[in-house]
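A single protein chain has been omitted; all remaining protein chains appear in their positions.
Should a chain be cited, it is by its letter among A, B and C, assigned in written order, with residues numbered from 1 in that chain.
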Amino acid sequence: MCRWAAYRGTPVPLELIVSAPGHSLIEQSHCATEAKTATNGDGFGIAWYGDHPEPGLYRDVLPAWSDCNLRSLARQIRSPLFLAHVRASTGGATSRDNCHPFVQGRWSFMHNGQVAGFDKMRRALENRLSDHLFERRAGTTDSELLFLLALEFGLESDPAAAFREAIRFTLEQAARAGLSQLVRFTAAFSDGETLYAIRYATDAHAPSLYAAPFVRSGSAAGGHCLVSEPFRDPATQWGEIPPGTFVKLGAEGLTSTAFAPGEAMALAMTA
Amino acid sequence: MCRWAAYRGTPVPLELIVSAPGHSLIEQSHCATEAKTATNGDGFGIAWYGDHPEPGLYRDVLPAWSDCNLRSLARQIRSPLFLAHVRASTGGATSRDNCHPFVQGRWSFMHNGQVAGFDKMRRALENRLSDHLFERRAGTTDSELLFLLALEFGLESDPAAAFREAIRFTLEQAARAGLSQLVRFTAAFSDGETLYAIRYATDAHAPSLYAAPFVRSGSAAGGHCLVSEPFRDPATQWGEIPPGTFVKLGAEGLTSTAFAPGEAMALAMTA
Amino acid sequence: MCRWAAYRGTPVPLELIVSAPGHSLIEQSHCATEAKTATNGDGFGIAWYGDHPEPGLYRDVLPAWSDCNLRSLARQIRSPLFLAHVRASTGGATSRDNCHPFVQGRWSFMHNGQVAGFDKMRRALENRLSDHLFERRAGTTDSELLFLLALEFGLESDPAAAFREAIRFTLEQAARAGLSQLVRFTAAFSDGETLYAIRYATDAHAPSLYAAPFVRSGSAAGGHCLVSEPFRDPATQWGEIPPGTFVKLGAEGLTSTAFAPGEAMALAMTA
Partner (left out) sequence: MCRWAAYRGTPVPLELIVSAPGHSLIEQSHCATEAKTATNGDGFGIAWYGDHPEPGLYRDVLPAWSDCNLRSLARQIRSPLFLAHVRASTGGATSRDNCHPFVQGRWSFMHNGQVAGFDKMRRALENRLSDHLFERRAGTTDSELLFLLALEFGLESDPAAAFREAIRFTLEQAARAGLSQLVRFTAAFSDGETLYAIRYATDAHAPSLYAAPFVRSGSAAGGHCLVSEPFRDPATQWGEIPPGTFVKLGAEGLTSTAFAPGEAMALAMTA
């Protein structure tokens, strides 16, 4: 179980989300309250969009709370769209390549959740990747692999469909391997223009997800936050995103639609 | 607030104390129960005595729970006398040079506690060191400095007197600087022959300290453990060491005497 | 191109090979003279056998020359059989999981060399692994994968045949993928009893390998060293191991036989 936060809007310093407010992401690295594990000390990462199509990426294996580089970068870097993550490993070594966010070209992705029995079907999932995407596999996590599968299944053209298919395919492989068909998946991802999020689980325990308009009093700055766990800010009104939701945050604001890969799977299996 | 454990007896693998038992030191790095802070993720270290007068030393800035090197070393290395520490920084950067144990020649030292207002009197304390010991100062912590002061005050010949004087001198500097005279100090140290520990505070909150004979059923192995926090082991009967105690663990077993630098100070000040 | 050293004999401190002599392995991490790259600063590792069937393992991503932990461990740990490695990455991230030696059960392995076009056939090679060994894949290097393939092909029962087949299979995949059939492979590996080494290349540039009896004057200690590059020691007479050689270093001393996976491949292909 990890914690993450993402922002889209007028450019703001990353620290407004990452380190400044009460119960910020860095504080959550030490004592999250809604997560299964209170400590998220197995590395962290930030991806932010700036002058280039591909985002900047800074990841390290230290706990976020003790990394002075992170505090300085979060203070200096302004961005209209960024993702930030603190990790509590549920498997997979503590290495930079296993830290979120993951980046491929202009796409970034981060995740909080789990795939039951992942080690038993890792190869089957990896073998679904085309050569090009297989060569981009740098770490060993389920999260990075779900991201690569979504790219394989058309993330660039239809993000919701791509992740539906990535999860459906994963559940199908679990069924074939005789494993429990359990996926919990609360993720954010972006192409640098639009920020997307998904909250989903095959059971009743989809990892939490909240959204809020982000405003600063006396400032024209504005945008939206998506977070695992709200931070305390009198000006911010959090709304919980229900399980089974696909969130799209673009120039036109926030829209949400139902997200149900299980139904897609049911259809696929009866076809 | 940190957590530590030390052992003296017949040679045993470090893992018996560091990683194997219920609520081991590595487990305490994640969720200590008697410490002010539950997470001790700001580095760790082990010092152990082997073939040389000076101990081996392995320290790193990662949380102990995620360091695979530590698990392998703790499994392979057998020693008749070792110290192990997990750190929760109360100041001072997360760097190897600030991780406990500290080693000077054949002496090793580790600490759980605090010196109120340390930053305001660091220079005065450092200036009390002779050139030789000043040059050995590698980090910035109060703990390392108290160890160097004890060496300055005769640790080699009279360990109890040396730390009494180190604490007395520290409190005296605090008084001169108009600072609160608050020291909390629960430490273990060794010359490779004898294992010593001190539990002391100027107030009622001396960090916890426990001792137990360490026996393995069906084994001639045996010795004593000194720990910040007991681990669960049906065969181990823990006894709490009261505040104001100096513990000596040598070939003749465990002895404890009163430790009261405040009285030494009172004497010194009226002299 | 990396540098490595291995020892088998009466127990000696690792530092005799790793850090003490002229042009030691740590010194070679800074300025190797027979390697394609003079600097081997992309991590290091040691594996040593002690009380357990499986070896101890210490690896990190820092340059060997700046790791104070390595110096202390090499001084304290005595072992009758150990492997030590300094890495110059030719691909693959600088992470602990990509540092040599690699360990599986009681087997350890380290390598200096390359597989041309490895990225293009990584998946084909990984898919040759049984589920059990595939799940043990922790990093992304060609070296770790060749080790796992050798385990797949019977390393436990016939080490020479297993690596012949691993290399033959690799070359076969290269041929199928239309890639250059180039493997350079100078490796050492052990089960804790016997130390093995191979020097081989499909072209005329097999990475260097030397062997020497290791004796200390005035000491009953004795054994053999296998190294990428000799260190300076008046008492040590180095002999170069020619390309196409399989070396076995056991209780009976050093024996060497021809190693020619190409011929095995030729046979296999005409069969």
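Going forward, contacts are C-beta pairs under 8 Å (C-beta built on N, C-alpha and C of every residue); 3 or more make two chains touch, one makes a residue touch a chain.
Predicted model, so just to flag it, every value in this text is computed and none were measured.
Touching the missing chain, out of A:2, A:38 or A:77, is residue A:77. When the whole complex is considered, the residue among A:57, A:161 or A:215 that touches the unshown chain is A:57.
From the options A:7, A:48 or A:246, the residue with contact to the chain not on display is A:48. Take subunit B: the residues that touch the chain left off the picture are 93, 95-97, 119-120, 122-123, 126-127, 131, 134-135, 137-138, 140.
Think of the hidden chain as still there; on subunit A it touches residues 13, 48, 50-52, 55-60, 68-69, 72-73, 75-78, 96. Across the interface with the omitted chain, subunit C contributes residues 30-31, 38-39, 41-42, 61-63, 65-66, 68, 89, 93-94.
Basically, only the chains that are shown with their structure count from here on.
The centroid of the Cα atoms in subunit A and the matching centroid in subunit B are 41 Å apart. Along subunit C, residues 96 each make contact with two or more other chains.
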